[in-house]
Each structure stands twice: as C-alpha cells, then as structure tokens.
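The complex is shown incomplete by one protein chain, all other protein chains being positioned as in the whole.
So, chain A:
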Amino acid sequence: MTKLRVTVFPKAGVLDPQGKAIERALSGLGFEGVGEVRVGKVMIVEVSETDPTRARAQGEDMARKLLANTVIESFTVEPA
C-alpha cells in the first residue's frame, strides 16, 4: 500500500477569493506584513501499487482526470 499526497492549487492568475478574504482577515487581526494567501486542497489517496514511480504516475493520472481541474488548478503528487 502506498499513500499519495495530492496537492491542488488554483493556477497563478486564477482569482482565489478565499485566499483574498483570509488575507484581509489576517491583516484585520493585526498580523503585519501579510502578503498573498492562496487556498488549495490536500488529498491523501491510498493505492495498492507499491512501486513509488508507478504509484505516483497513477496519482497524476487521477489528478488529471478528476482530482484537479487543470483549466484552473495545478497539482503535485508525492508520497504521503
């Protein structure tokens, strides 16, 4: 069994209104010097494949087909 961590983020240039709202809220709480905040998702996926390279390739295929929408999101797949 291999656990994969799939991280999905809005691509650069895609509006991230949640990130913007958090950015404003952090400044509102008095945190100084807060720059850009981006909000993404992390998914842990278990696969039966034990070969790390093949497991990762499988995870990337999953991300392209469902876990990420590559029109608006980029993703990374790594061992969890």
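Following the convention adopted for this analysis, a contact is a pair of C-beta atoms (placed from the backbone, for glycine too) under 8 Å apart; a residue touches a chain by one contact, two chains touch by 3 or more; residues count from 1.
The working rule: contacts and distances are computed from a predicted model.
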item	value
Omitted chain (choose from "Iron complex transport system ATP-binding protein", "Phenylacetate-CoA oxygenase subunit PaaB", "Cell division topological specificity factor" or "Phosphoribosylformylglycinamidine synthase subunit PurQ") - UniProt protein name	"Phosphoribosylformylglycinamidine synthase subunit PurQ"
Sole contact to the chain not displayed, among A:Met1, A:Leu29, A:Ile44 or A:Leu66	A:Leu66
Interface with the undisplayed chain - residues on chain A	14-15, 17-18, 21, 66-67, 69, 71-72
